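Every protein chain but one is kept in place in this view of the complex.
Order of writing sets the labels: A and B. Residues in every chain begin at 1.
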Amino acid sequence: MTAELGQIALILALLVSLAQAWFGLAGATRGRLDWMHAVPGAVLGQVFFTLLAYLALTWALVQNDFSIAYVAENSNTDLPLVYRLTAVWGAHEGSLLLWCMLMSFWTLAATRFSRNLPLPFTSRAIGILGLVSAGFILFTVLTSNPFERLFPMPGEGQDLNPILQDPAMVIHPPMLYLGYLGLSIPFAFAVSSLIGLESNTTWARWTRPWATGAWICLTLGIALGSWWAYYELGWGGWWFWDPVENASFMPWLVATALIHSLAVTEKRGAFRNWTVLLAISAFALAILGAFLVRSGVLVSVHAFATDPTRGVFILMFLAFVVGGALALYAWRAPKMPPGGGFKLSSRETFLLLNNLFLVVAAAAVLLGTLYPLFLDALGLGKISVGPPYFNAVFVPLMLPLLVFLGMGPYARWKQADGGDMLHRLWPFAVAAVVFGVTGTLLLGGNAGVMVLAGVVLGAWAIFSVLAEPVDRIRKRGLRNGLGGIPRSIWGMLVAHAGVGVMVIGIAVVTVFGVEREVRLAPGDSHEIAGYEFRFEGTRDVTGPNWDSIQGQFQVTRNGRDVTQMHPERRIYRARPDPLAQVDLHPRLRRDLYIAMGDYLGDDYWSIRLQYKPMVRWIWLGAIIMSLGGLIAILDRRYRLGSGKRATNGNRED
Amino acid sequence: MWRYILPLGILLVLIAFFWRGLQLDPGEVPSPLIDRPAPNFLLQSLHDPEEMVSELDLVGEVTLFNVWGTWCPGCHEEHEELMRLAHEENVRIIGLNYRDDREAAIQWLERLGSPFERSAYDPDGAVAIDWGVYGAPETFVLDHEGIIRHKHVGEITHEDIDQQLLPLIERLREEAEAG
Partner (left out) sequence: MKHRQSNPVWHCLLLAVVLLLAWGMAIAGTAPEETFDDPELEERYHSIVAELRCLVCQNESIAESNAELARDLRSRTREMLKDGASDEEIKAYMTDRYGDFVLYRPPVTASTMALWAGPAVMLLLASIGLFIALRRRSQMEDEEVSEEEKNR
């Protein structure tokens, strides 16, 4: 019964989201107030029915209802309850259900917090979101039905993919999806404003919190994925430039550009068309990501089981939704007012320089990711484009960006004073260089130019942030000075510092990390980076749905005990392939990392030992960046939910 | 004006490429050995360690060079089809027994029948590397001069034989007769 219930709920959700699209778009076009007022009701209906479908699948998993194919393929009676709950997004069909539900949640949020915006604008935007939702639900129903029955019903399920039975994997997909789907709101707002030609500045102000919100989720989602890959895949890498990673990284780069260009459009009314284009592109890249992951056009370690008919559907969706938006853009963009002017040297220019580098970086990643496909489609052979290419083109684009990142916040709007900036910033620049050079020397002698540049620029990103509060405190005292900084500025400063933290982590771990694959028998030991790893033997461990062989390692440094580590070679009973379960000894300063490889016979094991200095800083930086975004959203200016309905062009900040 | 239409244009071009991409297999790697002579090798015969097999044994008539192993599920799948090629279509097939155990391989052939005129024994995969093998089964089609003309990765199905291999073999045989 649950399967049928879920199925019906999904179809009803499809119908309500179509109603939402119709009432919103047609209502606004024809000026029918009653239709526009029906939109929030339809949104509630969509939330209700997608939630119902989601709960139906969850219930089926909890109940071990193996008559449903999805449950039989992704669960098992021995699977712990928490993973049965999260198996909903453990494979393609179920993850789409989560996707649809999260989409309805965003729509609900957009409806709630836009009550004070002009009704036609909101109705159109929510109507567009309805079309997007309808597309996703239709995709689920037609190509990837999670409620499909299996006959005959198997007695036992095949279990959830072991590498997904992990805490980070529990929250990574929902977070990432929230990020992708959150980008639909700037998209819908942009398209709605193309139809209604709302004033540049108000439109940008309405969009900013949504863009930032989606960006926060995307940042956290990608960071979680990176962290998961780091300890789960057993290679100790945190970024592989894999097509699927790139698929999440491109929307992030463009969303980051969008946040900055929205600032220019809000302040100056300028570059409206560019900002609209970024809003459309960010969402388009999110859909493109879904296409790359779920269609099988590219080889990837992370890809879902793929099916070309799904690819065809997503492609049609892309052509319809994004193609429609871009056609509208081609038609309406020339009619937009140009906005105000500003000098070549100004905050605006710095924000647009940010856009220049981020968008070119995103385009380069897109080019590298799709190039093998281009050549293959043209019959010019098969090539691989991997990390060496992406590092070679991406890093040089980021270095100048980091220089500007430190300067931008101190350039005045409209017309900046270079002398004033220099005066305020030089002590921090000197401090960054001193810190970077001594830090690199302390870490090790033969560091290259790249690591030096990375550490200096990372330090610059962190130190330059201090100039603002230091100035304020000097002028107005500790309390008034810090209290006087608006939250949006705090948010920016914190996020920029987060970038610095991440960059330092990346530079240090890339250059000073040590990795050795060694062959050890009990009693043997091996030393890397001053740490002595002694292999003391193995013992058998049994878990709820797995058995494993656990290695016992004693780690010492200069003769003193550091820790004991227990990496495992784990076999999940329902699946034959053994899996390395890494053990970590994490510290802010460095991680120690052991992965058990194959048994080589004669008591010998292949063991991968790694020393990862400052690797935590990468994810710490991402968390700080997200925190910055959160602080910025809480700025009073964006509280759209309260106060009276804003009218076009009325600036309240 | 064009700058307003450009984004739409880029999208359409991308979609066209994706459309084409959906019909291609990204995992299939073409061999650089196509149209080149078979790599030199010298290996023991599977059945008789005294007897040697080399690239010279591939010359003379249109030949299939099939990489197989008893551990390889795709090899089981295609075995019947290879038998059909060898015994009904009279195609010479030379095997490369890849990363296998000699006894197990011989028993396997005795049990299921052998489509191979002979098999070279490559237990450590050294020769397979020279042939650019990355999994089994893989099948090379060589013309009468020992030039590699086609490579098939993965198991050979009934359709593969009827639609690709047999027409190709036919054409190569005609070439051999003509020149």
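Throughout what follows, a residue touches a chain if its C-beta (ideal position, glycine included) is under 8 Å from a C-beta of that chain, and two chains touch if they have at least 3 such contacts.
Remember, it's a predicted structure, so these values are computed and weren't measured experimentally.
Novice: One chain isn't displayed here. Which of the visible ones does it touch?
Specialist: Visible chains that the missing one touches: A, B.
Novice: Quick one: say which of A:R347, A:H496, A:R590 or A:K612 touches the chain that got left out.
Specialist: Among A:R347, A:H496, A:R590 or A:K612, only A:R347 touches the chain that is not shown.
Novice: In the complete assembly, which of A:D242, A:E568, A:D591 or A:D635 touches the absent chain?
Specialist: Selected residue, touching the omitted chain: A:D242.
Novice: Which residue, A:L375, A:A431 or A:M450, contacts the hidden chain when the whole complex is considered?
Specialist: Of the candidates A:L375, A:A431 or A:M450, A:L375 is in touch with the missing chain.
Novice: Out of B:G9, B:P49 or B:P73, which residue would touch the omitted chain in the full complex?
Specialist: Result: among the candidates, B:P73 touches the missing chain.
Novice: In the whole complex, what residues of subunit A lie against the chain that is missing from view?
Specialist: Residues of subunit A in touch with the missing chain: 73, 235, 237, 240, 242, 267, 270-271, 299-301, 305, 338, 340-344, 347-349, 352-353, 355-356, 359-360, 363-364, 367-368, 371, 375, 380-389, 392-393, 397, 409, 412-414, 489, 516-519, 576-577, 597-602, 604, 606, 653.
Novice: Against the chain that's been left off, what residues of subunit B make contact? List them.
Specialist: Per the touch rule, subunit B residues meeting the hidden chain are 27, 29-33, 71-74, 77, 99, 101, 124-126, 129-132, 134-136, 153-155.
Everything that follows uses one rule, which is that only the chains that are shown with their structure count from here on.
Novice: Between subunit A and subunit B, tell me the centre distance in angstrom, where each centre is the average of that chain's C-alpha atoms.
Specialist: Centre separation, subunit A to subunit B: 43 Å.
Novice: Show which residues of subunit A lie in contact with subunit B when the two form their complex.
Specialist: Going by the criterion above, the answer is residues 273, 277, 280-281, 284, 288, 291, 295-299, 308, 311-312, 315, 318-319, 322-323, 326-327, 329-330, 333-334, 370, 372-374, 376-377, 381-382.
Novice: Give every residue of subunit B touching subunit A within the complex, in rising order.
Specialist: It comes out as residues 1, 4-5, 7-8, 11-12, 14-15, 17-24, 26-30.
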